[in-house]
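The complex appears here minus one protein chain, its other protein chains still in place.
Let's turn to chain A:
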Amino acid sequence: MSRVAVELDFFPVQKVTSSDGAPPRKIFDRRRSFRDIQSVISKIDPEVLKNVFASGSIDRSLIGKSSVSVPSTPKAKGYQNALPPLPVYTPTFRPTSSSEGSNETTSPLTIFYNGTVSVFDVSPLAGENILKLANDGGFKAVQPADSKPGEIVETFNGDLPLFRRKSLQRFLQKRKERLTLLSSPYGGSTDSASFGQNTPAL
């Protein structure tokens, strides 16, 4: 299976207008984009990220310097070198021919980020998820046929749907079940039907 290099560009030209209706900034704001990227990456489950990094062969000795701004608290003094955002990998491309007989069908994923370049071997699903994450901040979720558009939660972009109180949720679910049972040919019998699990044997 031929490998397809997937590229993620974390520095798109700003298209979004700000909420107070100011005209879109034409000048690329690296700092803002950096925060957006950070916020996107920080939403990724750390375990997933670890696995993603581990699956590619990364030279961990080549760690880029962090240029993150640090809050001025004494405890944060040692921060500067503590948390590199991403490891650096050189070279920046991989040969597309070799397959190494692996059954995993992974492809290289190249990320250009803050002056560093990294390449990982990811499975198609992981790659798709990372792309989706970067594009619209959400994992691809299973959409059942009768769901409303907003019902499946995607990662936070101001999009938390209203959740219902557990007790009410349970009641509404049970009510549906009762209606289904009643409308079935076998429902509505003269003896007490066991709708509640607690109907004791008489």
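By our rule, a contact is a pair of C-beta atoms (placed from the backbone, for glycine too) under 8 Å apart; a residue touches a chain by one contact, two chains touch by 3 or more; residues count from 1.
One rule holds in what follows: contacts and distances are computed from a predicted model.
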According to its UniProt entry, is the unseen chain "Coronatine-insensitive protein 1", "Myotubularin-related protein 9", "2Fe-2S ferredoxin-type domain-containing protein" or "Serine/threonine-protein phosphatase 2A 55 kDa regulatory subunit B"? "Coronatine-insensitive protein 1"
Interface with the unshown chain - residue positions in chain A: 19-20, 35, 38-39, 41-43, 45-46, 68, 70-71, 73, 75-76, 78-79, 82-83, 85, 138-139, 141-142, 144-148, 150, 152-156, 158, 160-173, 175-176, 178, 190-200, 202
